[in-house]
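Structure provided below as structure tokens; questions to follow.
Excluded from the complex is one protein chain; the other protein chains are retained at their positions.
To keep things simple, chains are lettered A, B and C as they appear, and every chain counts its residues starting from 1.
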Amino acid sequence: MLIEKSQIEQHNSDNQASHQKRFDFIKSEIPQVEAVIQKLIDFQIAIPSWALGTGGTRFGRFSGGGEPRNLEEKIADIGLLHKLNQSSGAISLHIPWDIPQDYDAIKNLTASHGLRFDAMNSNTFQDQKGQELSYKFGSLQHVNKAVRKQAIEHNIEVIKQGLALGSDSLTVWLADGSCFPGQLNFRKAFQNTLESLQEIYAALPKDWKMFVEYKAFEPNFYSMTVGDWGQSLLFANKLGPQAYTLVDLGHHLPNANIEQIVSLLLMEGKLGGFHFNDSKYGDDDLTAGSLKPYQLFLIFNELVEGMDAKNMNHAKDLGWMIDASHNVKDPLEDLLQSVEAIMIAYTQALLVDRKALQQAQEENDTVKCQEILQNVFRTDVRAIVAEARLRSGAALDPVAAYRKLAVRQELIKERGAVTVATGL
Amino acid sequence: MLIEKSQIEQHNSDNQASHQKRFDFIKSEIPQVEAVIQKLIDFQIAIPSWALGTGGTRFGRFSGGGEPRNLEEKIADIGLLHKLNQSSGAISLHIPWDIPQDYDAIKNLTASHGLRFDAMNSNTFQDQKGQELSYKFGSLQHVNKAVRKQAIEHNIEVIKQGLALGSDSLTVWLADGSCFPGQLNFRKAFQNTLESLQEIYAALPKDWKMFVEYKAFEPNFYSMTVGDWGQSLLFANKLGPQAYTLVDLGHHLPNANIEQIVSLLLMEGKLGGFHFNDSKYGDDDLTAGSLKPYQLFLIFNELVEGMDAKNMNHAKDLGWMIDASHNVKDPLEDLLQSVEAIMIAYTQALLVDRKALQQAQEENDTVKCQEILQNVFRTDVRAIVAEARLRSGAALDPVAAYRKLAVRQELIKERGAVTVATGL
Amino acid sequence: MLIEKSQIEQHNSDNQASHQKRFDFIKSEIPQVEAVIQKLIDFQIAIPSWALGTGGTRFGRFSGGGEPRNLEEKIADIGLLHKLNQSSGAISLHIPWDIPQDYDAIKNLTASHGLRFDAMNSNTFQDQKGQELSYKFGSLQHVNKAVRKQAIEHNIEVIKQGLALGSDSLTVWLADGSCFPGQLNFRKAFQNTLESLQEIYAALPKDWKMFVEYKAFEPNFYSMTVGDWGQSLLFANKLGPQAYTLVDLGHHLPNANIEQIVSLLLMEGKLGGFHFNDSKYGDDDLTAGSLKPYQLFLIFNELVEGMDAKNMNHAKDLGWMIDASHNVKDPLEDLLQSVEAIMIAYTQALLVDRKALQQAQEENDTVKCQEILQNVFRTDVRAIVAEARLRSGAALDPVAAYRKLAVRQELIKERGAVTVATGL
Partner (left out) sequence: MLIEKSQIEQHNSDNQASHQKRFDFIKSEIPQVEAVIQKLIDFQIAIPSWALGTGGTRFGRFSGGGEPRNLEEKIADIGLLHKLNQSSGAISLHIPWDIPQDYDAIKNLTASHGLRFDAMNSNTFQDQKGQELSYKFGSLQHVNKAVRKQAIEHNIEVIKQGLALGSDSLTVWLADGSCFPGQLNFRKAFQNTLESLQEIYAALPKDWKMFVEYKAFEPNFYSMTVGDWGQSLLFANKLGPQAYTLVDLGHHLPNANIEQIVSLLLMEGKLGGFHFNDSKYGDDDLTAGSLKPYQLFLIFNELVEGMDAKNMNHAKDLGWMIDASHNVKDPLEDLLQSVEAIMIAYTQALLVDRKALQQAQEENDTVKCQEILQNVFRTDVRAIVAEARLRSGAALDPVAAYRKLAVRQELIKERGAVTVATGL
């Protein structure tokens, strides 16, 4: 299924009057709205290939209908999203779930949807059929050099595939760790992992980045070998200038102050990218902004402040990706909701009066600092985000358009009601 | 210091134009705005007498200037707040920090500020000078009947004082618990506490309520004898129809779903009241809505839904109180911020389309359910809250008015720069 | 594979000398050792049928060799465990993973291994092939009465199967809940669940118990409809005298004081049973006692104290079951370790000097209370547990015997190296 330009235009035309009224109002309230809109148009969030099917938990998975059955259909799905919001212009592949058969065909298909290839993701946390050695006890950390070698080669293979597709970064998330005290020598696990990462790093093209993702727990429940930002930063520093830390919002201990971590990583020049989602307990992989929208805003507040302080380009100098799982929602609707929440948080962060905030901070005027942030957060910026979409040819209300166009029903017709996309 | 009506009027006149524009816009967006405004006008949040001074932690306390030096000045402070927002029309006393000398004089003073007496708070978590027996090892739970007796009598005394002042409820928060495994027999501690509460309950006037507050930890760090809503509900059910559970937002284990607790307590007819604040780690006592404004909205969403289902009066049938501590802010400014955050959350909860939400729930349309709640939360309702204030004679922007009128500077002139209010 | 009596005897004979020396020592230290040993012999812990295969997480599952391929082989595995420790004399079935074909044959087989049937477990958290309606949005809580009906009937079917096998209790664990704010009306979900449970309860034979298990989170990540002991107790009280709360050690929020919950549930006469495991972050399902052995002891301390206060029979009046998952261990070895940890904790709890503890509590002698508990916990009671095994015909060191007898290798020979048991 393809969404026609005329369908988007029809939707926008139907909603134009009420939108215009809201946009006029907010424009009259906020002088710098035009500058903000341009930044919103430039800002693109990558969609991971595994988020297009219904997710699951270890207790069960309840697939929906019309899920993509192969890489081509995954790309088509992201094409639909991008058509609707013009903010999802990149795809992040997961190997081996998404190994292309014909690289040129895939590149052409992707380009035809206006998409580019974001970070490549390797997988050494599962055993694949026919795999020689098992990752049951870890991969890059493994006590057995042969297992490490196998995992290193897989990562190098992923880099090669990424090169063929036009990607320029590799995300390494390791499930490595231990489930019981004593199982692991922490120091040796770290050293093995470092040595393995160094071999992968050596295979990295010069213009590539390597993202070292950390996670506090799961699937290992006693220790994780890249467990927090401190460990990830240690690795990134030892690896070299192309290595960075990647922050996934769901990968922290309870109550962690993620925005502070973001600020410090930017300070160190070592923040590489972001995985957006939301969570209450752990790596719950819920829709971005669905539980803690203020936290999402505070994180963007640090991102904007910290990137501006280093003259970084918001759209290009960090990797932005959603990493969520949609157990009880239509995956495409959920992704539209996630992108919307992210754009809202970004917009609000752009509206913070930096000078006034800095002055209030210098005066220890805590009340004022809070007023500045909360006044922005309480401002209804939805019309600004919608206007940015309008100008870039997307739908004023993506979820409504998606439903009106009966996209899911069309996909079910095309692909069938019982489909299971590769992924978790 | 008193704020004159004309001063409020001047402030409102200065801000009228921009307010009117915003209110006109939101009114054009939300048809039911008038019904909401009346509910906002009726809604009053009690201010605890101990929140008027700068709080502290066990590591230190940094007092500000112009803090109230006695009960009369505390009442005056709440009078100032109420003048500014007309939403703080009640005071919650803490005995023995606030024992009146002359009951009639205090009642008259309070009435002159348009205030009433909300729940009375007893204190058996500290030893007072000259107190015969110590609460080091608990009060109502104590293994020694004489200590329990002393604590019971204190509570009965607090009821008497409340009667004299026109209050109609008693909040019992117990620090009772244990710091080390083995220190306590949990069952006996529960039974002793129950027996003690029953004696207090027996002394309760027929039109009074008793609120049994729970807290997960602090100041005891191994067990708390009224540690969660389940324990509080057990007590309330065993005590009788006048006993209720009181929820303090900061008194839960990490990640607790407080809005679900609220809903179930309402279902059981046993929710009595609320202590508002915000927190990240424990009983941090931060400004309401300063960290998790969406949670605050979700709680109000359950409150409105559950109270309406039982035909309860929002303003009268539950006890609403702030319980925060202001270590790094001017206490009065902080309270204004807390009240504002509460009013915003309440307004948004009133705007939820209950029918649409119910229908989406019946259809398991999770995406729609989220859209309904988040669209309300993303709506800028500040002008509605301001309009309610305007109509009740309060200031359009209380914090701005407070600063413009230099209230704190006046209080420092009156009371001095080095003052320490009673409290934590 | 069967372990012969003579094989056990040979193992014990090989280890007799060192055991006797240790037992003689501890016996000389602890006068009441004989009474303790008899209680240990009587104490049996049920093994869940799903714990005999290698578990997994949502990120992967690494099966081991020789896993049981059907119910008969699961029973055989528990028979092996029971032969080795004589403390695992019961099996807890999970329907539909373990539906017997021939009830009499299964009963006979089970009896031949000296095992009985413990609580039956229903499953309404997964969709089974050919199932008419989906549990994607819950089962007993579902907004659709037809789905609830289907789930009720499944539970009644499980009761019938249990009756045919000689079980006398039903454990209801519900994954029901919600992943996003707004998805659920908490009150209606509770009421639907209650109504459903009442229908199941009505089908319960008069001498059966129903266990209502609670869980704080996972697989739902915003709310769980039976989320904590307070909710479970509400259900159990509303259901009637045959309904009880079941405590699983991994089903709590961070830092919960589980031993206090146990004590209060015993006080209320509503503790029904226990699922043993250990965890650091959530429902990690690690080996009992592998992370927090002192907590396990403290829980047993409350169990012994509370059960004795009500003259309950330790072995019979509560349901004891392991509920763990063994991602990186041989499942049988892991279960032997779990049982050992439980027996040690139980032994230590039996050794607590109740009179001395009570006196120290009455005197608020916290230091002494701690000394009493820790002195017991620091006592090496392994020889007592081993002696109990010796006397009941089991192995002095079950894990060592298991390895010496090469049980796993035998099972792989019998069943093959690539086997996957039903379960998570």
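Here, a residue touches a chain if its C-beta (ideal position, glycine included) is under 8 Å from a C-beta of that chain, and two chains touch if they have at least 3 such contacts.
This one's a predicted model, so the numbers in the text were calculated from it and none came from an experiment.
Asks: Among A:L266, A:L303, A:L351 or A:A421, which residue is in touch with the absent chain?
Replies: Among A:L266, A:L303, A:L351 or A:A421, only A:L266 touches the chain that is not shown.
Asks: Return the single residue from B:I3, B:M210, B:L286 or B:A394 that touches the missing chain.
Replies: Answer from the full complex: B:L286 touches the omitted chain.
Asks: Just the residue numbers, please: which parts of chain B touch the chain that's not shown?
Replies: Where chain B meets the chain not shown: residues 56-60, 62, 125-127, 134-137, 175, 178-181, 183, 216-219, 221-222, 254, 279-282, 284, 286-287, 290-291, 327-329, 424.
Asks: In the complete complex, the non-displayed chain touches which residues of chain C?
Replies: So the residues of chain C touching the missing chain come out as 21-22, 25, 28-29, 254-255, 257, 280-281, 287, 289-294, 328-330, 333-334, 337, 341, 344, 364, 366-367, 370-371, 374, 377-380, 382, 399.
Asks: Over the whole complex, note the residues of chain A touching the chain we left out.
Replies: These residues touch the chain not displayed: 136-137, 143, 178-188, 190-191, 216-217, 222-223, 227-231, 233-234, 253-257, 259-260, 263-264, 266-268, 294, 298, 301-302, 305-306, 309, 357-358, 360-362, 364, 366, 369-370, 372-373.
Quick note on the criterion: only the chains that are shown with their structure count from here on.
Asks: If you average the CA atoms of chain B and of chain C, how many Å lie between those two points?
Replies: Between these chains, centre-to-centre, one finds 43 Å.
Asks: Could you please state the distance in Å, as a whole number, between where the Cα atoms of chain A are centred and where those of chain C are centred?
Replies: Result: the chain centres lie 40 Å from each other.
Asks: Out of chain C, which residues touch more than one other chain, so two or more?
Replies: 136-137, 178-181, 183, 216-217, 222, 254
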